[in-house]
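All protein chains of the complex are present and in place, except for one that has been dropped.
Then we have chain A:
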Amino acid sequence: MASSSTSVVVSNKEKENKNTKKVTLKSSDGESFEVDESVAMESQTIKHIIEDGCANNEIPLPNVTSGILSRVIEYCKKHKEAAGESEPSVTSYTSNSTTNPLTEWDTEFVKVDQNTLFDLILAANYLDIKGLLDLTCKTVADMMKGKTPQEIRETFHIKNDYTPEEEAEVRKENQWAFE
């Protein structure tokens, strides 16, 4: 009896070991993050590195700082968990954004200052994480929608480098859409 129970325990442990293969990601400022391989593979870039057999030690990510990388990992973990729990068919077709629990989490996730948001966009692009790129870009796009040029300048601290003549010319070209 005792032996059989231990054998069960051992086999479970083996299963565990198989499932929790880890990879280490190293940020540009030298910080290392150990994550489950399955979570890391949310990033197509990392997935290719692993599949190509180049992920022996650490995977260096020179374009991503530790602050941003930790957030990206958080996102990947959360979405990996959620994908694992619900059936794929349910989430893709009939899931209503208002009732999808991930939508709320995502909304909170992007409540960050602008610089962090921009860095997340660049990281999502570099790491090729479609969901994160969509989420962050949509957030920024929503900040631009329906605004006047001056409001956009103020929101994103953009300097108006048009001369008055140039500005008038651009406005005239697009006049058809706004008259």
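Here are a few things to note about the model shown:
The criterion applied here is as follows: a contact is a pair of C-beta atoms (placed from the backbone, for glycine too) under 8 Å apart; a residue touches a chain by one contact, two chains touch by 3 or more; residues count from 1.
In this section, contacts and distances are computed from a predicted model.
Hidden from the displayed complex is a chain whose UniProt protein name, among "F-box protein skip14", "CCT-beta", "SKP1 component dimerisation domain-containing protein" or "DNA excision repair protein ERCC-8", is "F-box protein skip14".
In the complete complex, the hidden chain is touched by one of A:62, A:101 or A:149, namely A:149. Where chain A meets the chain that is not shown, the touching residues are 113-115, 117-119, 121-122, 125, 133-134, 137-138, 140-141, 144-150, 152-154, 156-162, 166-167, 170-171, 174, 176-179.
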